[in-house]
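The block underneath contains the structure these notes are about, expressed in structure tokens.
The complex appears here minus one protein chain, its other protein chains still in place.
Now for subunit A:
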Amino acid sequence: MTRDELNAYRLVKEAQETELRAFTRRHFLKESAMGLGAVAMGALLGSCGLGGKSNNDILYDPAHPLLPKSPPFLGKAKSVIYLHMAGAPSQLELFDYKPELMKMDGQDCPQSLLAGKKFAFITGVPKMLGPQAKFAQHGESRAWISENLPHFSTMADEVSFLKAVSTDQFNHAPAQLLIHTGSPRLGRPSMGSWATYGLGTENQNLPGFVVLTSGGSFPDAGKSIWGSGFLPSVYQGVQCRSEGDPVLFIKDPHGMSRDLRKASIDAINKANELEYATYNDPEILSRISQYEMAYRMQISAPEVMNINDEPEYIHEMYGTQPGKSCFANNVLLARKLVEKGVRYVQLFDWGWDAHGDGPNNSLNIGLKNKCRSIDKPITALLLDLKQRGLLEETLVVWGGEFGRTPMMENRNGVQNPYNGRDHHTDAFTIWMAGGGIKKGYTHGETDEIGYSGISGKVDAFDIQATILNQLGFDHEKFTYPFQGRPFRLTDVGGKIIHDIIA
């Protein structure tokens, strides 16, 4: 080392030492004050709900997506049976008795009701149409129920009516989506998906969310109405049938033995496990568990879903039509499924769209026939759940996607050939029973012609909030992170309808 080099080395060394000496305790405190402040600030903000760890833990275990889970609160209901009358039944011929409307029958609709309103078909000035059914009060609760539902009338003291439900969608598909997914547009998870995502299902040999349709046609909103949206696909509704094979292709094809089936599923799963080892995609685990469940379901589903094993008097009670596909069969099946631990059973019955454009779509013919097809089954369902001690923990919901106008429909300004009513968003009736809901109660009221709610108004979000509440969830905290923000079923709306909770 030359002298110059040595000097240079000493200089550098000295500079380093001086610098180190400058880092005293005081220096540390001075320099780190800002940092400590920021830490404290973070803690404070965290407690305000800003910053910090967010509260969106994903409840999803891809290897066992449907294992039962505890709700955050004590839920009164363990299962839900949702009876959706697709097409929207007329509240004015079933539950919302309006004698004043009878007095206006045949008169021109007052302009005040039409100003600024949009209807699906009504144009110009339609005529008012009085109730097309006789009403009477039933039970100790003195609830008004029409002659169209003679059996259900005996259930007046078991249910809570919501008389002033409203929506903002006047077409079937968006209105159905709104009620079941919380959005009138496609892409959100349905209520049954949220329920199985949050609670799993008790019976691992059956799907947790079953969908049954009747009435000869699918609901207008199509299958996305029971889709899982952005939730893992395992939570979507499984469509089953009440006649023939409960699930299509559930039987092993001819020549395929049970052992061979098992061997092939094992082989597929092994391949999937390798795939998972490479890519770590949780959807692969979910697929493996789906294969295993399908295998188990091949044994258990045909047994549970076979309504023919039920005794004759039960068939008689529900008014089933064995061998056919009908609402009554689906209702009986729904009871069997709930008994076996299925979390959410969604029924759709098509054919309630009584516009009056044909006999089957009229209030005096088609609607009466539809009522006859559901009256006995829904009554039997409530009574059967009750006698089995299941109504306490099963929430039953009945309703359509919107209501019907107090005016007679005049399509394109021309009177329809039969008595019918157009789609109406401002007021309709939904009822709930069991699962911790008050018995024999009516919430909300409409004006004297049943045009809009005047008290106790509720909307789709309120109903969803209430259903989630009965299952043990706070609808404002039950979220799933998607596209960078937490999503809820009730979006930014929803108030629990405390008045109908027992």
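Operating definition for what follows: a contact is a pair of C-beta atoms (placed from the backbone, for glycine too) under 8 Å apart; a residue touches a chain by one contact, two chains touch by 3 or more; residues count from 1.
Rule of thumb we're sticking to: contacts and distances are computed from a predicted model.
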{"item": "Hidden chain of the complex, named as in its UniProt record, picked from \"Phosphonate C-P lyase system protein PhnL\", \"Cytochrome c domain-containing protein\", \"Anti-sigma regulatory factor\" or \"Sugar ABC transporter substrate-binding protein\"", "value": "\"Cytochrome c domain-containing protein\""}
{"item": "Contact with the hidden chain (one of A:105, A:157, A:202 or A:447)", "value": "A:202"}
{"item": "Of A:13, A:103 or A:388, the residue in touch with the unshown chain", "value": "A:388"}
{"item": "Selected from A:375, A:409 or A:422 as touching the chain missing from the view", "value": "A:375"}
{"item": "Contact with the hidden chain (one of A:139, A:282, A:302 or A:341)", "value": "A:341"}
{"item": "Sites on subunit A contacted by the missing partner chain, in the whole complex", "value": "68-75, 150-151, 202-205, 313, 316-319, 340-341, 359, 364-365, 368-369, 372, 375-376, 379-380, 383-384, 386-389, 392, 445, 472"}
